[in-house]
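Structure first, then comments.
What you see is the complex with one protein chain gone and the rest in place.
Now for chain A:
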């Protein structure tokens, strides 16, 4: 047996060890450092499970093929334009919209298996559990977008909006994903176990589909169109289409006319509602 190289804190008879003094600066330092450790954990997951990325991207890529090529010829974009050009920003939006399931799944897993409790019993910054999760999910989402964008380029999609507008469009997608992190964390702590987490698909699927992702809401029945129009995913996708210079199929409703504004407002609203809910759920673990 080896001799532990770690000095036991508080074991010395003299004054308290330095690490027991928690200045604000030190706490901030650890909040950042601990978050980074959790981010690295998330990234290691990506590296160790490349098949997961394939699964995650498989759905939008199959959707591109199905909708772009199988149904594509029968699809029309109101106001004209190539359907595949119209579809691709929708795919980006759908991937972001469904991404909250990944967040929820990891949270469910950690909570059900006691990993969250282990974190909470450690002297790490409690906020890092949440911010680290958010950080690694955003990096993951950026990688998803990169792979999807390359797929899109292969099937002939182009952005004609110029570099700043193109980057702005991708930033909008990440902003939506950022807001949904809190939904994912909140749902992840509501759901009792990993099996039940699978049922979140029933929420994610309509959330992503009843939107302007595949068709313009104008082509839907009125009641459905109203839901689709006000779906946050629609605002992000519509604003991105505009920024990319892709066919937009813009209706004359206020929410469509102000898609860019709403693509920023919606994520702020979602964050404002679900961030406190997620934090409160987290705190309730100690009840």
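The rule we apply is simple: contacts are C-beta pairs under 8 Å (C-beta built on N, C-alpha and C of every residue); 3 or more make two chains touch, one makes a residue touch a chain; residues count from 1.
The criterion applied here is as follows: contacts and distances are computed from a predicted model.
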Task: Candidate names "MoxR-like ATPase", "Monooxygenase", "ATP-binding cassette domain-containing protein" or "ABC transporter"; UniProt protein name, chain not shown - done: "ATP-binding cassette domain-containing protein"
Task: Residue of A:79, A:123, A:156 or A:276 touching the missing chain in the full complex - done: A:123
Open item on the list: List every residue of chain A that touches the chain not included in the displayed model.
Closed with: 1-2, 4-6, 8-11, 13, 19-20, 22, 30, 33-34, 37-38, 40-41, 44-45, 48-49, 112-115, 117-124, 128, 285-287
